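Shown here: the complex without one of its protein chains, the others still in place.
Moving on, here comes chain A:
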């Protein structure tokens, strides 16, 4: 094998991968390793988080776009929404389950995404810690409240 060209993606070495439009991905580490940086982590948490973002994303395409279609597009758009409409929908276990899965997946996907954003921009250890605490508190609260609302919904509340 010749050492003159090093294909970045195997199997496609017969084409030029990089030009002005597609600069070669030489990406330096965003943060320097310091003495305090652990040598290795104990778990593959970040890899599972990465995978979860992609798997939940695929499911959310169906769940969220379906939800928006029903709520905002079909049958008069927002005009029809009201207590009676919700009572009609949550009379069906199918839509209860749809909303429950959508709630959990969207909240966890969004919270994990926001965790990445906080890690990227909050450089002081203290700021990062407290922003994430705020995020986790808000996430747990919202997921529990939404779950409770679906399971305790009462169409004859009055």
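Going forward, a contact is a pair of C-beta atoms (placed from the backbone, for glycine too) under 8 Å apart; a residue touches a chain by one contact, two chains touch by 3 or more; residues count from 1.
One rule holds in what follows: contacts and distances are computed from a predicted model.
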Chain excluded from display, named as in UniProt, from "Oligopeptide transport ATP-binding protein OppD", "OB-fold domain-containing protein", "Indolepyruvate oxidoreductase subunit beta" or "Succinate dehydrogenase, cytochrome b556 subunit": "Succinate dehydrogenase, cytochrome b556 subunit"
Touch criterion as defined above, residue of A:65, A:97 or A:133 at the omitted chain: A:65
Contact footprint on chain A, counting only the chain that is left out: 9, 11-12, 15, 17, 21-23, 27-28, 30, 54, 57-58, 60-61, 64-65, 68, 72-74, 76-79, 81-84, 86, 103, 106-107, 110-111, 113-114, 117, 138, 142, 145-146, 148-149, 152-154, 157-158
